[in-house]
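With one protein chain withheld, the remaining protein chains of the complex are depicted in position.
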Amino acid sequence: MIKTKRLLATGIALFALSMPAAAGTLKWGASRDISSLDPYSYGDSFALGVLNHAYEGLVRYDRNLKIEPALAASWEIVSPTTWRFKLREGVKFHNGADFTAEDVQASLLRASDPKSPLRGNIPSYKGSRVIDAHTIEIDVATNYPLLLNDLTTIYVFDAGWLKDNNAEAPTDVGSGVEGYATYHENGTGPFKVESRQPDAKTVFVKFDGWWDKPQHNIDRIELTPIASSATRVAALLSGDIDFTDQAPVQDLPRLEAASSQVKLLEGTDLRTVMIGFSQRDQLLSGAPNPMKDVRVRQAMQLAIDLDLIQKRVMRGKSRNAGALVAPQIPGYDAALDEPVKADPEKAKALLKEAGAEGFEFEFNCADSLVNEEQICQAVASMWSRVGLKPKLDQGTRAVQTPKRSAGKVDVYTLGWATLPMLDTYSLTSQVLHTKEGSFGIFNWGGWSDKEFDEVTKASAVELDQTKRLAIEAQSLKIAKEHALMIPLHQQPLAWATNAKIADFPLFSDNLPRLWLVKM
Amino acid sequence: MLAFLIKRIGNAVLVMLTVAFLAFLIFRFLGDPVEMMVNESATQVERDELRARLGLNDGFLVQYARFVTNAAQGEFGLSWRNQQSVIGLIAERFPATFELVLIATFLSLAIGIPLGVFTAIGRGRWWAEGLQFSSIVGVSLPSFLVGILLILIFSVTLGWLPGYGRGDVVRVGWWSTGLLTPSGRAAVVLPALSLSLFQITLVMRLVRAEMLETLRTDFIKFARARGVRRRALWFRHALKNCLMPVVTLTAMQVGNLIAFALVTETVFQWPGMGMLFMQAVTFVDIPVMAAYLCIVSFIFVTLNTLVDIAYAVIDPRLRNA
Partner (left out) sequence: MTAIEPVKSSAPPSRLSRVFQSDLWWSFKQHPSAIAAAILLAVLIGTAFFAPWITVQNPYDLASLDLLNAEIPPVWMEGGQWPFLLGTDVQGRDLLSAILYGSRASIVIGAASVAVSLIVGSVVGLVAGYYGKWADGLLMRAGDVLLSMPTMLIAILVSALARQMLPPYLREVGASGVIVFAISLSAWVQYARTVRAQTMVERNKEYVQAARLIRVSKWRIMLKHILPNTTTPLLVTATLNFGLGILIEATLSFLGVGMPPEQPSLGTLIRIGNQYLFSGLWWIVLFPGLQLCLLVVSINVLGDWLRDALNPKLR
């Protein structure tokens, strides 16, 4: 009897799986997989973006990347260092539990745990107090205008669920014990996870009890990682996938030509690609570091032909940059955004003047930016043409990151989108500020300038938006005068969808928000 | 026989201990685990704490003993990349690789044996020599290039077969199989073909050599003289004689196929152990690399030992070897 039952069950499972995908299924071919279902497992924007379909924060970005209420209905600043949030009532988790202030507190505790990789996303967080079931107060270290931006990626877990499954703390790789949340999901979002096979397929289905009125008409999302860009394009053309958030720029003409099957969504990413320099006394080779001289940095900038890179490597799809942040980012100043014209002769003259002709250096390159490998080779070739001797050190991001954060670089690439904060302060505090405490974590070159640090800090405590943006623009101006980093471009953003999809909003932070998609 | 068994198995255990030692060296000394695990913003104190928690301050032998004990129980810790138990990750991917290797092996026998027989009995004819020559081309083609070409032709240009992934899979207990769904069966064709190409030529050349050898022996000559039909000779007697070496080769090659599958899996995005390993290489996910090395070697050593023992059972003279 039991045997028959099991057979029957298998039969049903077989039947269910072999059924053609129902209407309302969106097949998403991404360039990589998320590493875990736990949003607090890796501070990686892509994974957080995917998991945003199942989990939500107190606030979220709307269609225009402006902050709007999500799990919090409203908020007020009660003192410079205390924010009070009124939470939305009637919100249910996927397991049916009610959403309360306890859940927010448990989540903040989990995210700010010493072992949490997401801790850097809420640098100013100090503590929280539950006032009543739907009110919570959050304390921050200083008066801090960007708390809301930070909270967009602090997704809320169900406190009871965390406790029941012994997952109140984030997974500790060192302990060798798997975390429950790595495999299981229980958020409040518009979709819930139905099944997951790592590196093969993750299936989300519509959550009927979502608190918000759905604007989408998707029943099911199937996320499949397809690393090879050529294969991804082929899958899109053959209808195997309905959407990709990484259409390779070299294949865009081909996709454009197939406009009856495929719709292209193009824009420029918020991510600015730039090149940074070591400011230490010595290069990796032990030789004295000529790049401490501003003339050398300027010469290296003059050697780079941005137009040529834009035209050839990026196939006309990128936007040449003069500033270190994209125009959409608060703090951007158009006056600083004039791209530097290539002038190899002047570059050679400057190098000669600085006595730095033909010096050798390591050029540390990773693989996470659009066509990064090609950009690096092109830039290295341009430097070679003014007599410098760059040595390319190309590797995957995982290989290069430890070297970079240990400061073992001479010259390096960096792409900075100011995510999740979407403010210039993200760049100035994390990339350009002197490395100390939670500042300058991505200041891999070891740059340090008192004046710059003061201006940056001043921008962090200024609660008046207009004044704050002016201070931020000033800090960017200092960076430009010192040629601290060479901005190259904002990288192209290219999504491609099945032509049948009616409305698919494009987001310049390169994170699809499928709850706004109409098929 | 018992002495032989003990010696052979002892040997295998020794080999595995050494492999585990190498894996341990990789695990412990290549790529600082602490650097890989902590947040970029972690302070020195946090790093030291983690170092102590991981037991990295213990003596070398203590750490090795712990590694071997854990490995013997299938405990390889958590992957640094996705915080899942390494053995779980590998177990999850194993069915995909196993099915791919199984079908590739099947293809290599189903295609390789007939081709071997034909090239043997047609020796000297142009078509047999042509086949024999093309088998050299077969072993010379890099399997990634074969994969790329298969995708280009059958998947992109003709659109007949999928060029990535495993299609729909069905779970049967902890096993996941793609062989029960149409899309799963379609997806396995190209990768299996590309993986088996090398093996096909290997089987074909072995069968040919063994057939030629057998056809020269006296018993075949006598049989021929007694008027046994040629066809019967070829297929009933000669072929039967070369099956043993073919089975041996196949068993010994399974390990190699699993290792080579990592190239095929990378090209075809086949979610098996090989792709897991290549991703681990990309992410410097050392626990996964160490575990993969141990497990593939274990499969390899076990198969080789079994083949040796099987031979000793069949041919007692080998027991003293």
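Each chain carries a letter (A and B) given by its place in the written order, and its residues are counted from 1.
In this section, contacts are C-beta pairs under 8 Å (C-beta built on N, C-alpha and C of every residue); 3 or more make two chains touch, one makes a residue touch a chain.
Source: prediction; values computed, not measured.
A.B. asks: From the list B:A71, B:L107, B:M289 or B:A312, which touches the chain that is not on show?
C.D. replies: Selected residue, touching the omitted chain: B:M289.
A.B. asks: Among A:V130, A:V399 or A:I478, which one is in touch with the chain left out?
C.D. replies: In the full complex, the listed residue that touches the missing chain is A:V399.
A.B. asks: Going by the contact rule already stated, which one of B:L131, B:L262 or B:L276 would touch the omitted chain in the full complex?
C.D. replies: B:L262
A.B. asks: Of A:Q261, A:Q328, A:Q374 or A:T434, which one is in contact with the hidden chain?
C.D. replies: In the complete complex, the chain left out is touched by residue A:Q374.
A.B. asks: Any idea which of A:A234, A:M274, A:M291 or A:L427 touches the chain not displayed?
C.D. replies: A:A234
A.B. asks: So that we can see where the missing chain sits, which residues of chain A does it touch?
C.D. replies: Considering the whole complex, chain A reaches the absent chain at 228-230, 233-234, 248, 250-251, 253-254, 284-285, 305, 308-309, 312-313, 362, 373-374, 377-378, 380-381, 383-385, 390-396, 399.
A.B. asks: What residues on chain B make contact with the chain left out of this view?
C.D. replies: Here the touching residues of chain B are 11, 14-16, 18-19, 22, 26, 30-31, 133, 136-137, 139-145, 148, 152, 156, 209, 212, 255-256, 258-260, 262-263, 266, 278, 281-282, 284, 289, 293, 296-297, 300-301, 304.
Heads up, the rule we're going with is that only the chains that are shown with their structure count from here on.
A.B. asks: Which whole number of Å gives the spacing of the CA centres of chain A and chain B?
C.D. replies: About 38 Å, centre to centre.
A.B. asks: Show which residues of chain B lie in contact with chain A when the two form their complex.
C.D. replies: 31-32, 35-37, 39-41, 46, 50, 53-54, 75, 77-78, 80-85, 88-89, 92-93, 151, 155-156, 159, 162-166, 168-172, 176, 180-182, 269, 271, 275-276, 279, 282-285
A.B. asks: Which positions of chain A touch chain B when the two form their complex?
C.D. replies: Contacts found on chain A: 10, 13-14, 17-18, 35-36, 38, 41, 43, 114, 116-117, 119-120, 171-179, 182-183, 197-200, 224-228, 231, 234-235, 238, 240, 396, 398-399, 401-402, 405-406, 438, 441-442.
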